[in-house]
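One chain of protein is taken out of this complex; the other chains stay put.
We just call them A and B in the order they show up, numbering each chain from 1.
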Amino acid sequence: MLITLTTDFGTADGYVGAMKGVIARLAPEAQVVDITHEIPAQDILAGALALETACPFFPPETIHVAVIDPGVGTSRAAVAIQTPHAFFVGPDNGIFDLVLGAGTRRRKQRVSEDSSLRFSAWTAVRLTNASYYRPQVSSTFHGRDIFAPVAAHLARGVMLSELGEPIKDLVSLALPEPEKSRGGLKLHVLRADHFGNLITDLTAQEYKRWNPKNAAVAIEIGTRRIAGLSSTFADVAPGEPVAYFGSGGRLEIAVRNGDAAKTLSAELAQGIALRRLRR
Amino acid sequence: MLITLTTDFGTADGYVGAMKGVIARLAPEAQVVDITHEIPAQDILAGALALETACPFFPPETIHVAVIDPGVGTSRAAVAIQTPHAFFVGPDNGIFDLVLGAGTRRRKQRVSEDSSLRFSAWTAVRLTNASYYRPQVSSTFHGRDIFAPVAAHLARGVMLSELGEPIKDLVSLALPEPEKSRGGLKLHVLRADHFGNLITDLTAQEYKRWNPKNAAVAIEIGTRRIAGLSSTFADVAPGEPVAYFGSGGRLEIAVRNGDAAKTLSAELAQGIALRRLRR
Partner (left out) sequence: MLITLTTDFGTADGYVGAMKGVIARLAPEAQVVDITHEIPAQDILAGALALETACPFFPPETIHVAVIDPGVGTSRAAVAIQTPHAFFVGPDNGIFDLVLGAGTRRRKQRVSEDSSLRFSAWTAVRLTNASYYRPQVSSTFHGRDIFAPVAAHLARGVMLSELGEPIKDLVSLALPEPEKSRGGLKLHVLRADHFGNLITDLTAQEYKRWNPKNAAVAIEIGTRRIAGLSSTFADVAPGEPVAYFGSGGRLEIAVRNGDAAKTLSAELAQGIALRRLRR
């Protein structure tokens, strides 16, 4: 059984080590895989994007634990979620919104004309059954005292329904969305990745809806202009900006062999616009 | 068998990879778990705190290797230590002092009125038996050439006593301690963690000794004042400082949803005082 860990703890303090110890003690046969511990502190959106990037590729029934938890010690719920493909364990603060496809669903309800999207069915419980916690629960470290032991018990075969009371709604992630504006779309940067590539809020599905006839487009970043979408960095010369749908299915803006977040920082402050071109 | 690794190597140079290779070759059935490789270079205290945070949660007989080793190549001893719960392998420079409870013990001998503390019994050997080293030992990388192979041999069932000569004393860690001053305690920051939370040198046990009737207290950080101890961040408004006993059992000072080390840096230079309040 696989358990993955995604946190904003860094590793230097030993907090992640404590979680690994708790899991190893309760579920010695489980294999623990680090997704990342380098999510910026309390950045739920960055955590949600990392889960969306990594989780779909793991084997069925993998248990994904995510602890980006600015609300630890408040009344925010602790949850476990089961889908046909995976389990998710963590705080109920939107961290699992993207990987569950829920962000997409909300937008779809508004856009409404597209029936081709399939949404993950999920069931969730609030982790109210303290018999699956560590015996003593601190107010500041639920990763060690609640989420790690619950994940270990799931790995040992405990049923979701034993972990607590069912809940029907999960907290949503505040997520920017492309805005329609004169003949175009105003895009937002969700995150700059490790290479400085800019990941925008436009998905390939939304793009197809907006540009069904695949008209020629241009992207304006402040005063810079990128003509058309590429399929790869190599379509432009080193140092030049390029736009493409990235490996995660969102429109990305990169600078080939460079760092777009740094190179384009002045232009980015003026906004990103995607425009259909007239012929 | 579990082997954990704690170093100040970072990972970028492949040094940790070399240690993992040595272990995989000698003890292929051992499972290797990273605690951290991000201890600040040569910071033995930070390493000791990370071990104290993580090691107690691992299963019995886990082998913890720690290599924060500014004295590599000098006459400092290499040691292996056995307790009823775990093994420890690394340089004899104080790195295991906190996790063995030895820091506590020294203080207790001075404080002396408390008989409730229990100390871990341990036995230790100096790693003098070169037949458990790699065949060639460099002067600069004992992590790869001595500590990793010794841990692998322990994982395969070699007895502690085979590894070298018994020793009775281990090097102590230079550790600040709370100082009594007019009606209060002067506290010191042992470390700012990844979130900027300030971990002080006051343990919950020492606090109870100092404040047995649980009188109201205040914490002064330079010109800032925190009224009372909280049980969680959520007791104060976002952006406000809060003091609480953290998941590791020490008094911590945090800024809710913020970074105390940054926010309070000016005040910290003027010292931290804990005071009992008169009613």
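As a working rule, a contact is a pair of C-beta atoms (placed from the backbone, for glycine too) under 8 Å apart; a residue touches a chain by one contact, two chains touch by 3 or more.
What you are looking at is a predicted structure, and each value in this text was computed from that prediction instead of being measured.
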Touch criterion as defined above, residue of A:Ser161, A:Thr232 or A:Ser265 at the omitted chain: A:Thr232
Given A:Ala12, A:Ala27 or A:Leu49, the one touching the chain that is not displayed: A:Leu49
Option from B:Thr11, B:Ser172, B:Ser231 or B:Gln270 whose C-beta touches the chain left out: B:Thr11
Given B:Ala24, B:Ile167 or B:Ala218, the one touching the chain that is not displayed: B:Ala24
Residues of chain B in contact with the chain not shown: 8-22, 24-25, 28, 32, 34, 41-42, 70-74, 138-141, 144-145
Residue numbers in chain A that touch the chain omitted from display: 2, 4, 6, 33-40, 46, 49-59, 62, 191, 193-195, 231-234, 244, 246-247, 257, 259
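Basically, only the chains that are shown with their structure count from here on.
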Whole-Å separation of chain centres (CA-atom averages), chain A against chain B: 33
